[in-house]
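With one protein chain withheld, the remaining protein chains of the complex are depicted in position.
Letters A and B mark the chains in the order given here, with residues in each chain numbered from 1 onward.
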Amino acid sequence: MALLEVENLTIAYKTRRETAIAADRVNFSLERGRSVGIVGESGCGKTTLGMALLRLLPSNGFVKKGRVTFDGMDLLSLPDTRMQRVRWKRIAMIFQAAMNAWNPVQRIGDQILEAIRTHDPKITKAEAVKQVEQLYELVEIPADRIFDFPHQYSGGMKQRAIIAMALACSPDLIIADEPTTALDVIVQDQILQKIKAIQKEKNIALIFISHDIGVVAGVCHEIMVMYRGKIVEAGRREEVFEVPVHPYTRALLSSYLTIDGVFEIRDKQSPAPPCTPAEPLSKELCGYVHLCPHASEACRSRPPQWREITPTHKVLCSLCR
Amino acid sequence: MHFRKLIFRRIIEVMAIFFLILTGLFLLFHLSPGDPVSRMVQPGMSAEDASMLISQLGLDQPLWLQYLYYVKNFFTGNFGISFHYGQPVIHIIGRRLPNTILLFTTSVILSAAAGVFWGKLVAWYKGRPIDTWVTILALVCHTLFLPWIALLFIWIFAYHVGWFPLNGMITPEVWINPSAGFLTKAADIGHHMLLPLLTLFIIHVGSYLLIMRSSMLETLKEDYILTARAKGLSEKRVRNRHAAPNAYLPVVTSIGLSLAFSINGGALTETVFSWPGIGRELIFAVSNNDYPLALACFLFISLVVLVANVIVDVLYAYLDPRIRY
Partner (left out) sequence: MNFSAETRAACNTAAAKRSYNLQRFLDGWALFYENPVGKLGVFLLACFGVMALISYIPPLIDPMYHPMTGVDPWISNATGPSAKHWLGTDNLGRDLFTQLLTGARIAFMVGISAAFMSIVFGTLIGMIAGYAGRVTDAALMRFADMIMVMPSLLVVLLLASLFGQLNIWIIVLLIALFRWPGVSRVIRSQTLSLKQRPFIDMARVAGASHMRIIFRHILPNVLPMACLYMTFRVTSAIIVEAALAFLGFGDPNTVSWGMMLQWVWKTGHMFQAPYWLLPPGICISLITLSFYLIGRAMEEVLDPRLRKEENFE
C-alpha cells in the first residue's frame, strides 16, 4: 500500500454568495521516496489541495467528500489531537511565502526547537540545539545565525531555514508549496537542488506544488496538471513532457521556455489565457472548453472521460482517443 | 545601538512637542481678550504683593521678554499664586499630580490588560455567540457616557448599597488617628479608589478589547500562524505564543494614541468623584477663572500624556525585536 492515497477528494469554499468547488474529485497516490509535482496556474486549487492534506484549510473551506489515507490512517477523520501529532512529525510543509512563514517576534532557532520539542518532549534542549546545528549544516547556514530573528535573515536564508525546520522531525512526507517562487533564479536553483538531494538522501516522499512547470520537471518523478480544480493530466515526468496530450498541458508547456532545450515542444500555440474566476465552474463539462482551440461539439455536451495513454499516463479529455 | 537611538529621538520629539504646547499656550493667553495682569494677579491682593508677583512673572515687560520669563518660570516651577487657594500654584500641583498619576496609570494598565486578554480570546472564537455578545458588550461600554455612568455607580453602589464612600480620596477620621499604619491608610485610599477605577475601567476596557480583537484577527491571517499550526502545535500554544505577541504591537500603538482620550475621562471621573487630582483641579480652576492654576494644570497634564507616550514607545520597542535588534 502506498504511503499516501488520495481518493475522490473534493474541497469547497463557502463564500457569501455560493459554495465554490476548489478541488474536484482528485485521485492520486504516492510511494515512499517518490515525488509528485502539481502544476497549474494560480487559483486552480493546488495550494488548497496541499492544505487539505494537513487539514489546514481556511475556516470557510471544507472537504466535501473523499478520503485521504496516510500510512494506514484516515487523515480526514483523525481526532484533532492525533492530527496535531501527524503534523510535522509525519507530514511537514515548506510554505509558499517563506518571507512571512516565520514569526517575526521569535528567534528562528527557537521556532525550530519548538517544532522538535513539541513532538519529542523528552529531548533535552542541548540535544535539540545540536540537531538544529546539524540541520543548518545540511542547508548551509552558519550555525552562529541560529538564534537570529527572522528580519536578520535574507530571503534565501529564510527559505533554507524553513527547509531545515521541515526536516527537523524527519517526516515521511513533505509538501512543498511554491518553495522558490519569491526568490531570484540563482537562489531558486540552489534551493531546488537542496530539496532534491535531501529528498533522495532521506528517502522522503515529496509533493511539490508550483505554477512553474520547468521547476517541477527538474524535481519530480511524476507530474499532475491541475486546471480549475481538476487534475486534467497525470503521468511520469518524461511522458507528460514528451507527449503532452491535454490541450491545457500543451499550452502550459509552450508558455515555458526551456533553457537547456531538453524537451521539445511539439504543438506550439499561444500561451494559455488565465481562467476567469467570474465564470462558474461547470460541474461536469471540461473546464477548458471555452479556451480550447480544439474544442468540439462533444466537449460542449459531454463530460470528459479519463483515458489511459500508457498505464502510468492518464488524461481527462474527450478529444483523446 | 539602534534601540537607544530610537528612544532618544522620541524623547527629543516629545520635548519639541511640549515646547510647542508651552509656546502655544502663551500665545493664546496673550491673544485672548482680557488683561493678562488681571488674570494672573488676584484683585484682592495687597499692592506690594501684587507688584512683586508682576515682576516675578515679568508681566510688566515687553511681550518677547515676558515669553522668556514664562519659559524660565516653567523650569523653576514658578507659576504664580492660585486665586482660590492663595498659595503658590506649584504646591497645589505637587499635591494633586500624584493622585492623578495613581488613578490614571492603574486604570490604563488594568483596562488594557483585561481588554487585551478578552480581545485575544474573543478573536479566537470569532463568529461564535461568545464573540458576538462580548463584542456588543464592548461596543456598549465604549460608547457609554462617562460622567453619567459615574453618577450611576455612585447612585447604585455608594448611595443605595453603601459599599463605597460617596466621593473623595480619604476618610479624614482614619488619617487623623495617629495609630493608623501604612496599610490602613492604603486600604482607605483603595476603598475610595475602587469606584472611580471601575468607571474608568468600564469605559476603556471596551475600546482596548475591540482593538485587540481586530489586531488579533489580522494576525491570525498571517502565514506564520499557518506555520505554527502545521508544526502540530496545540491551538492554545498557537494562540498564546504565536498570534498574541504579534497582535500586541498595534494595540500598544493605539494605547499611546488614546492616552489623551483617557486623560479626558480621568478629569471627568475625578470631578464627579471629587478625587483630588490635577484634572479636577483644572476644571475647577477654569470654572472659577483661576488662570494661574488652570494654565499650570494644563501644562502638567500635557506633560503626563507625553511622558506616558514615551513609556509606551519604549514598551513597543521592547516587544518588537525588529526595533530592538
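Following the convention adopted for this analysis, a contact is a pair of C-beta atoms (placed from the backbone, for glycine too) under 8 Å apart; a residue touches a chain by one contact, two chains touch by 3 or more.
Please read all numbers here as calculations on a predicted model, not as lab measurements.
Visitor: Given that one chain is not shown, which residue among B:Gly279, B:Pro292 or B:Pro321 touches it?
Guide: Once the missing chain is taken into account, the touching residue is B:Gly279.
Visitor: So one chain is hidden, and I want to know which residue out of B:Ile7, B:Ile101, B:Leu139 or B:Ala180 touches that hidden chain in the complete assembly.
Guide: Only one listed residue reaches the unshown chain, and that is B:Leu139.
Visitor: Using the touch definition from the top, which of B:Gly77, B:Pro147, B:Gly168 or B:Gly190 touches the missing chain?
Guide: Considering all chains, including the one not shown, the answer is B:Pro147.
Visitor: Touching the absent chain: which residues on chain B qualify?
Guide: Within chain B, the residues that touch the unshown chain are 13, 16-17, 20-21, 24, 28-29, 32-34, 127, 139-140, 142-149, 151-152, 154-155, 159, 221, 257, 259-261, 263-264, 267-268, 271-272, 279, 282-283, 286-287, 289, 291, 294-295, 298, 301-302, 305-306, 309.
In the analysis below, only the chains that are shown with their structure count from here on.
Visitor: Name, in rising order, each residue of chain A that touches chain B in their complex.
Guide: 54, 56, 80-81, 84-89, 92-93, 95-97, 100-106, 111, 114-115, 118-119, 149, 151-152, 165
Visitor: Can you check the complex and tell me which residues of chain B touch chain A?
Guide: Listed in rising order, the residues of chain B that touch chain A are 222-224, 226-235, 237, 241-242, 245-246, 319-322, 325.
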